[in-house]
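== subunit A ==
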Amino acid sequence: MLPVCPVILPLFTAALLAALTKLISQRLSQAIAIAATVATLGCNLWLMNASAAAPIVYWFGNWRPRDGIALGICFAVDPIGAGLAAFATFLTLAAFIFSAKYFDAVGNHFHALLLAFLAAMCGFSLTGDLFNMFVFFELMSAAAFALCAYKTEDPGSLQGGFNFAVMNAIAAYFVLTGIALLYARTGALNMAQMSRVLDSRLPDSLVIAGFVFIVCGYLVKAAVVPFHFWLADAHAVAPTPVCILFSGVMIQMGLLAFARTYFAIFHHSFAAHLEALTNLFVTAGVITAVVGSFMCYLQRNIKRLLAFSTIAHLGIMMMGISLFSAEGLAGAAIYTLGHGVVKASLFLVAGILLHRFKTVDEWDLYAKGRGHPCTAVVYFVSGIALAGIPYSGLASGVDLIHAAAKATGFDGLRWISMGAGAVTSAAVLRAGVRIFLGWGPKTDRGAAPKQEESPETDEGHSHTPFTMFLPAAVLAAIGIVLGLVPKLQVAALHAAAQFTDTAAYASRVLDGRILPIASIAHAPPADLAGGFAAVLIAIAIAAAHLFSPTIRALSNIAIKPLHWLHKIHSGHIGDYVTFLTFGMACFGLICVYCLQ
Partner candidate 1 sequence: MNLTVFQDLILLFVAGLGTAVVFTRDPTSQAIVISFFGLLLGVMFFIFQAPDVALSQIAVGAVALPLMILLALARVKKQEQEK
Partner candidate 2 sequence: MTHLPYAVAAWLFIIGLYGVASSRNLIHLVNCVGIVQSSSYVLLLAIGYRTGRVAPVFSDISPKTPAVDPIVQALMLTDVVVEVTVMALLLGLAVQIHKRHGTLNPDRLTKLSG
C-alpha cells in the first residue's frame, strides 16, 4: 500500500478540501493540507530508504506481467525517483507554511490545487509506465496552469500562465506522439518491457523519432534552450509559493523524465551511438547555461532574474545527466537538491520584499531593505551558495558532475558550470547590494524594461510574519551546509548506479528478480579552490558593475551585439511555438543523423 500513498493521499485530501470548501475555515483547511503533506513526506522518505537495495515494484490491481508482457501499470520506486518526490513534498511543505499568512484571502482551492500538483509530481517520478507518466504530466500541467495564473487580476500573470499552458500542452502532444510511435514498434507501454523489445534489434528511424518526440516533450517541461521561453514568463508572474515549486522541482521533473526514459528504455539500444548522443545533449546543456546566465544578468525584475538563473543552473544539471553515466546523474541529483533549496529561499525573499514593498523591481527597491538585516543575511547566504561555495549542495553536486565530465573527456564543462554559477550569483548579489545596502548607482543603462508585478497581498505591510521568514531562513541554511551531510555523494552514486542499470531495472520489474549492481562508491575530492574562485568571481563581477562606471560602460558596449538574444524573449506565444517547432525539428533530425 505504501508505494501508492504519495499519490493517493494528496489527491484524496485535495478532493476532500474541494468538497468541504465552503464548510471549513481556511485555517482548518490549511492544517489538513499540511498534515497530508507531512504524511506524504514520510511515505516518500520511507520509500527512498526501502528501495536502496533494489526498486520496489507495485502492480496496480494485481495485474502482474504474463510471459514477459506487462498487463497492468506499475510503480517502480527507486531512490532517485522517490528522492525527487520527497524533495517536491518538502518544498510543498515550505510553500504551505509560507503562504499561511501571505495571501490575504487564499481560498481553499489553492490548497487543493497545490496538493493535486504534489500528487502529480510524486506519481510522475515513481511510475514505471510510459503512458501513466503522460497522465501525471498532464495532471501536473493542469494544476500548474491554474496555480500560475492564480492572481487573475494581474495581466502579466494571465499572459504568463497562457504561454506556459500552450507550450506545455503542445509538449504533451509531442510526448503522446512519441508514445504512440514506440507502442507501434514494441506493443508495450511498460518501460522495462519496451527496453527488452528494443534491445533485440538496432534502432531505426521510427525508434529514434519516438525517442526524440518523448524527450523533446519533456525538455519543454525542463525549459532547455530553445524550449525555455515559457519559463521566465511563468515564474516571473506566478505567486511566490508556487514559484518555489516551479523553479525548485517542477522543471527538474522534466529532466528526471528525460533520464528515466533514456535509461529505462533506450540505454542498451542506443549504446553504439552513445558518444554522439552525449555530444548533442551536453551541447544543449551548455547553450542553456550560457543563455540563462546572460539573460539572468540583464534583468531588473528580481523574480524574472531568478527565473533565468534557474534556466542557467538547469543547463548544468542537463550537462550532468547528458554524460549518461551514474556519476553525472548522481551529481545532477544532488545539484537539484542544492539548487532547489537555495532558489526557493531566494524566491521567498523576493516574496517577502513584494509583501512588504509591493514591488520586486531592483531599482525601485533601492536601499529600501536597509533596515532588514535578517532578510538580508538570508538573501546573501543564498546568493553566495548559488555560486557553488564549497560544502553547499551545489558544490557537492557539481564536483560529481566535474568528475563525470573528466571521465568522459569533457573537461571544459568545468569552466562552463563555474561561469554560469558565478554570473547568476553575481546578478543576485548585485541586486542584493542595491536593495539591502543601497550602494552603487540606482539605475543602469541598457537593462531590461521594467515589468510591473502586481502585489500579491492587499497593501504594503509594516512587518514580515514569522511564518514567511522561517522557511526562507531554513532553506538557506540547508543550502549552505547540504554538502556536509555525510555519505550524501556515496548514497547518490549508489542510487544513480541503480537508476542507470537498464538490465537490472527490467529484470526487477518484469521477472521480480534482483540483479547485482556495479556501483562506484567513492566520492571525488571536494574542489575547494574552484568553489571559492567562483564565489570570488561573482563578488568581483557584482562589485565591478556597481562601483566602476568604466566597466559598466564597457560591458554595455560588449553586450550590444547580443541584443537580439534579449529581443527574442518577446512574450509572444507565436514566437515561442515557432522556436518550439524549430527546436523539435533540429533535435529530431540531428538525432536521426547521428544514430544511423
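Note that in this section a contact is a pair of C-beta atoms (placed from the backbone, for glycine too) under 8 Å apart; a residue touches a chain by one contact, two chains touch by 3 or more; residues count from 1.
Candidates were picked such that all candidates are chains of the complex that A comes from, given by their letters.
Computed from a predicted structure; not experimentally measured.
Peer 1: All of 1 or 2 belong to the same complex as subunit A; which of them touches it?
Peer 2: Looking at every copy, the candidate touching subunit A is 2.
Peer 1: Which part of subunit A faces candidate 2 closely enough to touch in the complex?
Peer 2: Touching candidate 2 from subunit A are residues 131, 135, 138, 141-142, 145-146, 149, 152-156, 158-163, 165-166, 169-170, 172-173, 176-177, 179-181, 183-184, 189, 232-233, 236-237, 298-299, 448-449, 451-452, 566-567, 569-574, 577-578, 580-581.
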